[in-house]
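What you see is the complex with one protein chain gone and the rest in place.
Each chain gets a letter, A and B, in the order it is written, and its residues are counted from 1.
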Amino acid sequence: MRYRDWNSASTGQKLAAFAGLAFMHFPVFIIILYAFTTEDRTYEFPPPGLTLHWFKVAFARDDIWAALKVSLTVASAATLLALLLGTLAAFALVRSRFFGKDALTLLFILPIALPGIITGIALLSAIKLANLTPGYWTIVAGHATFCIVIVYNNVIARLRRLPKNWVEASMDLGADGLQTFRHVVLPQIATALLAGGMLAFALSFDEIIVTLFTAGHERTLPIWFFNELFRPRERPITNVVAVVVIAVTLVPILLAYYLTRPKEFGAK
Amino acid sequence: MSAVVATVEPGIHSLSRGFSTFLYRRSTFYLLLLLLPPLLWLGTVYLGSLFALLLQSFYAIDEFTATVVPQLTLETYRQLISHPANVDIILRTLAMAVAVTLACAVIAFPVANYMARYAGPRMKAFFYVGVMLPMWTSYLVKVYAWRLILAKQGILNWGLSAVGLDGLLEAALATPVVGGPSLASSYLGMFIVFVYMWLPFMILPLAAALERVPQSLIQASADLGARPRQTFWGVVLPLALPGLAAGSVFTFSLTLGDYIIPSVVGAPGYFIGMMVYQQQGTAGNIPLAAAFSVVPIVLIAIYLMLAKRMGAFDAL
Partner (left out) sequence: MPAAIEFQHVARQFGTLRAVDDVNLTIGSGEFFALLGPSGSGKTTCLRLIAGFEQPSAGKILLNGGDVTGVPPYDRNVNTVFQDYALFPHMSVAENVAYGLRVRGAPAAARRTRAAEMLALVQLENFGDRSPAQLSGGQKQRVALARALINRPAVLLLDEPLGALDLKLREAMQIELKNLQRQLKITFVYVTHDQGEALSMADRVAVFDRGHIEQLDTPRGLYMRPHTAFVARFVGGANVIEGELARRLTGDTRSFAIRPELMSFLSATSALADGMISCEGTVIDVLYHGATSRWQVRTEDGSVLALARPELGAQSDSPVVGGKVRIVWPREQMVMLAGS
């Protein structure tokens, strides 16, 4: 019987792990490949040729730019709201103890824990009951609601790591609460705020499930994309837009990761 | 002699200092000041909406005027349960959710296992980013990508032909219920897409749980004479169960409520999510849509209770 080192995986195990990882990534690579295909009517593989033509066509389309603008502004507004409300919540809950605190934490997580369709139909029910028309601001409201927890998680994790006696030391030396926040706390949570904000932005930019319920006649880029899914004529342009979406959301996600990278990836 | 109260340079923002001291002395006021805005927002926007949803499910639509009659009634629920087509929809969705959960568990395990217990620090970070990136990539882009992949002329068909396995594909598509004219319009295809989409949500909690299994237990098991397979089934798997349970909560509830994947990739049969979307859209029957969406809420609540027993909440 050959001796096996318990601390390393067998080749079979390694293969399975990497295969799983590859499986998760290959669809995105396919899409990027398809954005360059010359074929415009079928999903033919392998692509008969490669071209940048579709990029030029897509960039000339007004409806795409309009939808992009809506997505960017909605994401910015929702992120700002989420930053404000999420940070307030994090400061409130970081070291306090009161009756119902656990229920409150659950309330923050609920918008992202329940399936999007429930959030979507719930918001729509409320909009209809209140006799409002769904539109730009209902989209922002919906997005802000589940982006709050993203910011909250990032900020509270950072706040928990802030030693309590830094605040005490600052006050001891003569700084009041606001000064302590400005000089001591804010520099420490800056990266968490940035990371939370970027993740919130990416989440809002990508969002389709709830947005379809709350958008009314407005079109975000994902909504534009969703409509194109059922229109075979414009396929290559759709692919180009897909690549743009991937690129736009990849940057904030990676940045957010590097800002809040967990340090426990050190030696085992 | 030095004063009790420290001296401050004149004019140094005395107003903000006074406000600071005011908040310092009244800690509950400070807490309320911080908590009220997010609480009010979530309370009205979110909880209010959920309440509105519930309320709507107890209204009914007037068949003649096609408007919602604001009177409490159980009519809509009766409609929901009595039509066999509706029950079909619910069962179909439930079956898919369970199947997807099981498949995700099986596929996620090798990845999570390697990531948690065998990978070195840099490999672990690589895997972590490798799992996180697809998770955060646009949902719609991923669904669309699979549409391309599963299409008749797409890469999957091409790939299987290239290795001579297209007979296998045809046989799979010929299977009753699960098969269909092409992968892109069959339950099989839908199943593949679902599994792909929720895989990261199963991998991460599972990896976290596996990482918490102390190496000493595995060594003890080997020391007592167990073969690797026995150690796996007897020690590792039971301890990783909370992670599996946590991941399964995501895969179950996400599949249960999804409406986009079934409409983009799949057979004609309706799923709960699609019904909800359709009823609020063209039919304008919000009460029925609301009633339909109460079903996943109830199912998920039941599942959460089961998952909690298996320790899922500690692994989250």
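In the analysis below, contacts are C-beta pairs under 8 Å (C-beta built on N, C-alpha and C of every residue); 3 or more make two chains touch, one makes a residue touch a chain.
Every value quoted in this text rests on a predicted model; they were computed, and no experiment measured them.
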- Task: Have a look at A:D176, A:E207 or A:E228 and name the one touching the chain we're not showing.
- Result: A:D176
- Which of A:G12, A:P46, A:G100 or A:P187 touches the missing chain? It is A:P187
- Could you list which residues of subunit A touch the chain missing from the display? 163, 165-166, 168-176, 179, 183-184, 187-188
- On subunit B, what residues meet the omitted chain? 1-9, 11-12, 17, 20-21, 24-25
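The definition used in the following text is that only the chains that are shown with their structure count from here on.
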- Take the average of all CA coordinates in subunit A, do the same for subunit B, and state the distance between these two points in whole angstrom. 15
- Item | Contacting residues of subunit B [partner subunit A, same complex] | 6, 8, 16-17, 19-21, 23-24, 31, 34-35, 37-39, 41-43, 45-50, 52-53, 55-56, 68, 107-108, 110-111, 113-115, 117-118, 120-122, 124-125, 127-134, 136-149, 151-155, 157-158, 196, 199-200, 203, 218-219, 222, 228, 253-254, 256-260, 264, 273, 276-277, 280, 286, 289-290, 293, 296-297, 300
- Item | Partner subunit B, residues of subunit A touching it in the complex | 4, 6-9, 13-14, 16-17, 20-21, 23-25, 27-28, 30-31, 34, 42-46, 84-86, 88-89, 91-93, 96, 98, 104, 107-108, 110-111, 113-119, 121-126, 128-129, 141, 144-145, 148, 174, 176-179, 199, 202, 206, 208-209, 212-213, 222, 225-226, 229, 238, 242, 245-246, 249-250, 253-254, 257, 261, 265-268
